[in-house]
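Of the protein chains in this complex, all but one are displayed in their positions.
For subunit A:
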Amino acid sequence: MSDDDIKVSGDQRGATGPGGPDPALIEDELRAAFVRHESLTPDPVPLRAAIDRRAVRRRRLRRTATVAGAALALTGVLALPMLGRTVGPPPSVPEVAAPPPALDQTGPAEPLNFLVLGVDGGGGQSNGHRADTVLVVHVPADRSRLYLVSLPRDLGVEVPGHGFGKLSAAFYLGSHRPGHRPDLAAGAALTERTVTALTGVRFDATATLTYTGLREVTDAVGGVKVCLPQQVRSYHTTRVFPAGCQKLDGAGAQDLLRQRYALAQGAHERDRNGQRFAEALLHEITDPASAVNPVRVAEIVRALGRNLVLDLDGMTPAELFTTLRAVAAADAVGIGWTLHPDSGRRSGMESLDPMLSRSLFDAFRRDALADWVVRHPDRVTR
């Protein structure tokens, strides 16, 4: 490596000990052995290309993780023009109201936890809404980065007041009102209480987006280009989404993101497709060519209507937006699950590794995720 460096003589150093050959001889043997084996050095040219390819891939992975955070930032962006307007009814469940987040400019910031829900159904269908995507987002007090944990939709949980069921069903149980339109805010509130009961984490804000909202946003931005690692065949429309990149309109996006039965890893793979989509969507919206185009933003907001429900719990959208913009600059850390081996104890439900989830949620509460991540590097899906 240092052909032209000045050689430092090591002959006088090294081991001294009784018996055996002269230490200097061993040192010479060593030097000679190293030099002889220089011929094993592989060709750097193909390696150079491999490094670049892998760096691109890893950068992309990193961005995928930022994405779920970005999805939240997106709701922040969308919330901005709604300033001064109340979005969704006020939280109907006062007993879980978290302490108002201290966004005092002078004092130290409080850690924040958000719950982001992706909801199916809607569009006037009678089968009600279920939360397909349940994402817990943590912003530490030092605002260094976002931590994202996606909870499995089929997780078996105790739904307050409704007994044991799937996590996704909590939204239905909360929002369902026979003979009336489902109350999305109430669904979000019950899901929030369920997650709080499970994890002990209190949330400072909850954002809910429906598939209809997703479709309309997609159309509003003129379609979104999504890249898939493998082909996906729609169970619902038999449409085939080939592997590779393709531009999807709202209907296509909705169709793709509903698929899970045909995917190797079911809902977990769909979560990843959702992240891929959100990444692409955010890309469209923040495209420098159109980024701060107020007409476009207004159009998107109009498109969302009741399909985006925000429960900011006292925080203003502007505060949320400011916080998120600050944090979004850093890389997000995604935390993944391996499901507990005795999952399937009750039909079709999953459970979390009890030890792991206890320590994880404890870290959420204590704002100690940075430590947790260091201790569990294998859980980082980044």
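Here, a residue touches a chain if its C-beta (ideal position, glycine included) is under 8 Å from a C-beta of that chain, and two chains touch if they have at least 3 such contacts; residues count from 1.
Simple rule for what comes next: contacts and distances are computed from a predicted model.
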Per UniProt record, name of the chain withheld from view ["Nickel import system ATP-binding protein NikD", "Membrane protein", "RNA polymerase subunit sigma-24" or "Putative HMP/thiamine permease protein YkoC"]: "RNA polymerase subunit sigma-24"
For subunit A, the residues touching the chain missing from this view: 1-2, 5-8, 10, 13-17, 19-21, 23, 26-27, 29-44, 46-48, 50-55, 58-59, 62
